[in-house]
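See below for the structure under consideration.
Complex shown without one protein chain; remaining protein chains in place.
Naming follows writing order (A and B), and every chain is counted from residue 1.
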Amino acid sequence: MTARIGVVVFPGTNCELDVEYAIQQLGGHTERLWHGDDTTKGVDAVVVPGGFAHGDYLRTGAIARFSPVMHAVGEHAAAGGPVVGICNGFQVLCEADLLPGALQKNAGLKFLCEPAALRVETTSTALTNLAEVGAVLNVPINHFEGNYVCDERTLAELQADERIVVRYVDNPNGSLDDIAGICNAQGNVVGLMPHPERASDPLLGSSDGIVLLKSLIAAATARSTLLV
Amino acid sequence: MPVFNAHVEVTHLPGIADPAGATVERALPALGYTNVAQVHIGKTIKLVVDAPDADTARAQVNEMCERLLANPVIEAYEVVIS
Partner (left out) sequence: MAEASNAQPLHRQLGMTDAELAAVVDELGREPTHLELAMYSVMWSEHCSYKSSRAFLSRFPTQAPWVLVGPGEGAGVVDIGDGMAIAVRIESHNHPSAVEPYQGAATGVGGIIRDIFSMGARPIALMDPLRFGTLDDARTRYLFEGVVSGISGYGNSVGVPTVGGEAVFDDTYRGNPLVNVFCLGILPTERLVLARADGPGNLAVLLGSATGRDGIGGASVLASQSFEAGDEAKRPSVQVGDPFEEKRLIEACLELLDAKLAVGVQDLGAAGLSCAASETAAKAGAGMDVDVARVSKREPGMNAVEALTSESQERMLAIIEPANLDAVLELAKRWEIRATVVGRVTDTARFRIYDGLFDAIGVPGENPRPPIGDEPTPLNSDALPIADVPVESLGDGPLYHRPVARPATQDALQAADPGPQLRDKFPAGADLSAELLALLATPTIADKTWVSRQYDHQLFLNTVAGPGADAAVLRVKGTKKALALSTDGKARFCRLEPRTGGRLVVLEAARNVACSGARPIALVNCLNFGNPEHPEVMWQFSEVVEGMSEACEALGIPVIGGNVSFYNASGDDDIHPTPVAGVLGLIDELNERPPAAAVRARDDIVVLGAIRPELGGSEWAAVVHGLDGGMPPVADLERARAVHDLVATFVREGAVTGVHDVSDGGLGVALAEMAIAGEVGMKVELNFDGCTPAEACFAEPASVVVLSVDPQETAAVCGQAAAAGVPARVIGVAGGDRLIAKGAFDVSVADATHAWRDALPALMNRPH
């Protein structure tokens, strides 16, 4: 029985097609979750993809977090369901308080679209369960506001609980403690700035993102069998 | 030399489109606020300036606005000195 992965679309989201394509190429099954509907349609995992929800106006993710779908996503997360926020999706999850901290403007004050080397720090998450700790993955970044910040107490918590999921090998944007992605206490909600779907084919330059997407599919599959 | 606080507000010139304001204007009703007729979004810049007097401080901050803080082609600015 194939797990169902919901992909949230806000007005201004633009990476949904890529996420869907990449997951489908790996044998996964995706469904669209429209921002205006307060439901996740019972999917086994949710992806909040990249893009520019509401144009990134006011603050990135600030308006999207109030969309009806985010209520359902919150419930799904609270019930232990896997949720992955990529780039803009990570920003939305932070605004929605599903993850701590915030994403600020890059230190160089310029948009960055370039390859990034990421080190996997923990495999106890919905996004890294098939990876290896210490593995270095080549996964591109594409953002203006990717500079992760949080207060000292939160940082201490993240470090102590091993909730920093991936770190930049060569920090491109000034992120605190080189943080590229984090998770919640349970490990089922993960947010990261780099785009695994953009590293899913040798033709495009890197397929290092595949292990992350496969991990997500595995987490979704585990959930689907759990709930049967 | 006395110290002055300058409070600068930069907004779009009237007649220039404000996509950010329009987007927030559209988003508020969904949160239950249907009585908001218009939203404009700008920036606030606060500076602390050493100057012999308030007039000099104001003149200098105006110059800063013209040259850097605002883009006179599409933005208007308002300076308050205290």
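The working rule: a contact is a pair of C-beta atoms (placed from the backbone, for glycine too) under 8 Å apart; a residue touches a chain by one contact, two chains touch by 3 or more.
The model shown is predicted, which means the values in this text are computed figures rather than measured ones.
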Shown chains that the omitted chain touches within the full complex: A, B
Sole contact to the chain not displayed, among A:L26, A:C113 or A:A185: A:C113
Which of B:I16, B:L31 or B:V80 contacts the chain that the document leaves out: B:I16
Residues of chain B (touch criterion as defined above) contacting the omitted chain: 12, 14-19, 22-23, 26, 37-38, 71, 73-74
Touch list for chain A against the chain that is not drawn: 11-12, 14-15, 17-18, 21-22, 51-52, 54-57, 110-114, 140, 142, 144, 195, 197-198, 200-205
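By our rule, only the chains that are shown with their structure count from here on.
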Geometric centre distance via CA averages, chain B-chain A, whole Å: 35
Interface residues, chain B side, partner chain A - complex: 19-20, 23-24, 27, 30-31, 41
Contacting residues of chain A [partner chain B, same complex]: 54-55, 57-58, 63, 66
